[in-house]
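Starting off with a structure, shown below.
Of the protein chains in this complex, all but one are displayed in their positions.
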Amino acid sequence: MSDARSSSRLRAPLALGATLLLAACSGLIGDRAADDAPVTLDPAPSTLHRLTQAQYTNALQDLLGSAVVVPTALEPDLEVDGFYTVGGSVGSVSARGVGQYETAAFQVAGQALAAGPARDALVGCTPAGDADAACAGSFLATFGRRAWRRPLAADELARVTAVATGAGTTLNDFYQGLAFGIAALLESPNFLYRVELGTPVPGQHGVFRYQGYELASRLAFFLWNTTPDDALLDAAGQGQLDGDDGLAAQVDRLLASPRAHAALQNFFSERFLLDQLAGLSKDTTVFPAMSADFGSSAREETLLLVDQLLMVENADYRDLFTTDRTFVDRKMASLYGVAAPSLTSFGEVTLPAGGMRRGVLGHAGLLALYAHPTSTSPTLRGKFVREVLLCATVPSPPANVNTALPQATTAGPTLRDRLLAHESVPFCAACHRAMDPIGLGLENFDGLGQFRLLDNGAHIDATGSLDGAAFANPVQLGADVAAHPDLGPCLVRQMVRYAQAAPEIPGEDAEIARLASDFADMGNSVPYLLRAVALSPAFRTATESP
Amino acid sequence: MTRAAILPLVALVAAGLALGGCASPAPPAAGVTQGAVLTFATFARILDDTKGIAEGLNVDGRIHPMGDTLSCGMRDYTSPEGVPGIDNQFGGLLPVIEAQVGTENLGQLLATAIADGQLLILLAIDDVTDVQNDPAVSVRLAAGLGAPLLDAQGNFIPYQTFGIDHSTAPVSTLPAHISGGVLELGPGDAVLPVQVLDAKFNLALHGMKGQVLLAPDAAGGGVYMGGTLGGGVATADFQGIVQSLNIKAAAINAATTLVALVADLAQDPTDGRCTQVSAGLKFQATPAFIAGD
Partner (left out) sequence: MRNRIDRRTLLRGLLGGAAVGLALPTFEIFLDAHGEAMAGGSAFPSRFGLWFWGNGIGPDPTQWVPTGTGANYTLSPILAPLAPVQGDITVVSGLQVNTPNTMPHGTGPAGILTGARVGPNGTNGVTLDQLIANQIGGTTQNHSLELSVDPVTTTPSYSQAGQSNPPETSPAALFNTLFGPTFRLPGSNVPPDPKLGLRRSVLDAVGADAKALRVRLGSADQQRLDQHLASVRDLEQQIANLQAAPPVLAACSMPPAPAAAYPDVGGLPQLSAISRAMSDILVLSLACDQQRVFTFQFSHPVNNLLYANTTEGHHQLTHDELGAQPMVQSILHTILGEATYFIQALKKVQEGNATLLDHCGVLFMTDVSDGKSHAVNEYPLFLAGSANGALQTGIHYRDLGENASKLGLTLLQAFGVAATSFGSDEGLVTQGLPALVGNT
């Protein structure tokens, strides 16, 4: 694995597409593929993926129009290995969830079929009567191909058309009947689950290759977090995705779209568990500045910075932990003690020179999320850095252990003092030494992420070290995190996991290492990584599902 | 005077910290603006009429005993700390006005107006090089733009950003200096945008002075402020304000007459009548950013 501090850094604030074009023209990527010997790869098994709530919502808005309001009461997402997207590879749908999907299907169908020019454009034909099978069938075939992400078979189309015409007859209304046809498509497992099973590769026993429509589905959900658009489905139908050039062309098209930015933000939102900011609970007697809008503003700040730095400017991923720039609205600006660039919306600011707040580890959202309702939590913050950013695993606390912290005393007033047992008792230190020192470096930010100099009246000591790299304040901690050799490879590993929407397996380690090496050589460029993962054999192949 | 870009004090405080200790702040290199938003205001009151003790400032710089013609017969008060020459005739009218307005304390009305964002007044000290002693700074008073962000206890969240509402009232600029951590501003003319209940008007304060204690916030780099403003309000202005209030006609008549009777400043040389009433305002302000600075 090459040193993450590679000197060949591609650091140009160019638009995303232009950068990739530049790289392709210079032949960097192509050369690399030709020179490297193929790595051994035992890809993850294929499996059904249930759509996450975000994917479900995005898909319906793409299918029926962005004006459609999709109900939010849906089967909850399951977090597996840090991602909701990966959670779709296990589990099923509860009885309550089936009911909620049914309600949602009729809800959106009703909106889409409300009388008006939008409906006529959507349906594409004028019905001759309440049970016009030709018109219903023609619409359901087109809509069904987009909803199920593949053309419907003849019997499938006949079945769903019969539901529509039957309902149209009973209700004496073609469009009310058509709503039942739409519901049949949207309640089907063919919509709710991504059926990506792979085609057996001739001559290679147990190896499957994703092709055509299945590959289109994987690409769209990875790079856009939604259902494939018509252009991608057409390319799949014509076999273009089964060749390297056709695949690369579609990947580049997807990456050049604003949808790719939103999808990258979704990756980070899942990775950092930012959706939990909405329900964040803080004791307002300890944090009076806490308000109902804090969660959404804090989440927005992190997602805006992630997009601006990594996608728009194609900056080095490591800059995310050292940058002095961020995005604030009036609320966040007041928490950070900086002038708000706009009174009404988010705007970019440069944080004060000599200030302690740098990078995402200085974002109030993350600092407040990995904390408690009445205080900070060096352990939770350290665990976040260790597990989420550096991909280490910290074991669960053992059972039957007294976890009460001693009270603050005049001799030991700060949280650092009270956490001494974590460090001094060998039984505890074994795991806590991997987490607490990191979190203690962030103690200058209270449980709401506000900067402070004192903890319980005493000066805060923010010194520590991260795997041998010493730091004396949060700025230096951010720099040490940025320089950590596991930082880049961890992002790569998690990106592969997220892209295939399933936990990665040891057989993929070699391929992940290859991608990590290339990621470092390409200046830790996230757009490069997205493209490399999408074109990686790990993304395109599978072993048999168990 | 130039408006320097905002360079919060935290930059230099933190720079001191980065060297490894909680060192005391180093003086800033260039002049900065310390902004604040009014979070509390109440009229200066007469504390003991018999002994002549009252809150407020010596607006005209002179000490007038009872019967002094220059103050149209109105006598000056002495502050609780023993400072003579306090001009605060409006303070004597407060009980009368409060009885008319129907609330127990005018201050409560002011508190509500501030929290609602109706009485949004920004105070900025420009060109500050030393927040303890600075012989040449200037002060701006302006109407604020933006809904106040309040915390769970109803207090202003510090360091929020406001715009200046130029449409409501003009920005007032006054000369000032800081000595021993106390800001002395004026004398000068200022306009305060006031909105209380359904009354909305600009209060012109003539010969305004101010004494404001500055409390720097080490962690945030801003300055908390608290003190007194004093000045003269033209009798005609006062009467106009009273007439715009939604109270009984008889009360309006009584008030306008009373106001004319207690005028003690700005004697008109032609007819010897005083044309302004002295008044004082006690206030507190929390650090805030002023957009556009």
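The letters A and B name the chains in turn, as written, and every chain counts its residues from 1.
The criterion applied here is as follows: a contact is a pair of C-beta atoms (placed from the backbone, for glycine too) under 8 Å apart; a residue touches a chain by one contact, two chains touch by 3 or more.
In this text, all values refer to a predicted model and were calculated from it rather than measured experimentally.
S.K.: Considering the complete complex, which visible chains touch the unshown chain?
M.R.: Result for the missing chain's touching partners among shown chains: A.
S.K.: Using the document's definition of touch, tell me which of A:78, A:249 or A:535 contacts the absent chain.
M.R.: A:78
S.K.: Please identify which residue in A:41, A:141 or A:197 touches the non-displayed chain.
M.R.: Counting the whole complex, the residue in contact with the absent chain is A:197.
S.K.: Spell out the interface residues on chain A facing the chain that's missing from view.
M.R.: Here the touching residues of chain A are 45, 47-48, 73, 75-76, 78, 80, 90-99, 102, 156, 159-160, 163, 166-167, 170-171, 180, 183-184, 187-190, 195, 197, 279, 281, 283-285, 372-374, 396-397, 399-405, 407, 544-546.
What we mean here is this: only the chains that are shown with their structure count from here on.
S.K.: State the interface residues of chain A toward chain B in the complex, per the touch definition above.
M.R.: 284-285, 287-291, 330-331, 333-340, 343, 352-356, 451-453, 459, 472-473, 475
S.K.: Using the touch rule from the top, collect the residues of chain B that touch chain A in their complex.
M.R.: Touching chain A: residues 6-8, 10-12, 14-15, 17-18, 20, 22, 145-146, 149, 151-153, 155, 157-163, 218-222, 289-291, 293 of chain B.
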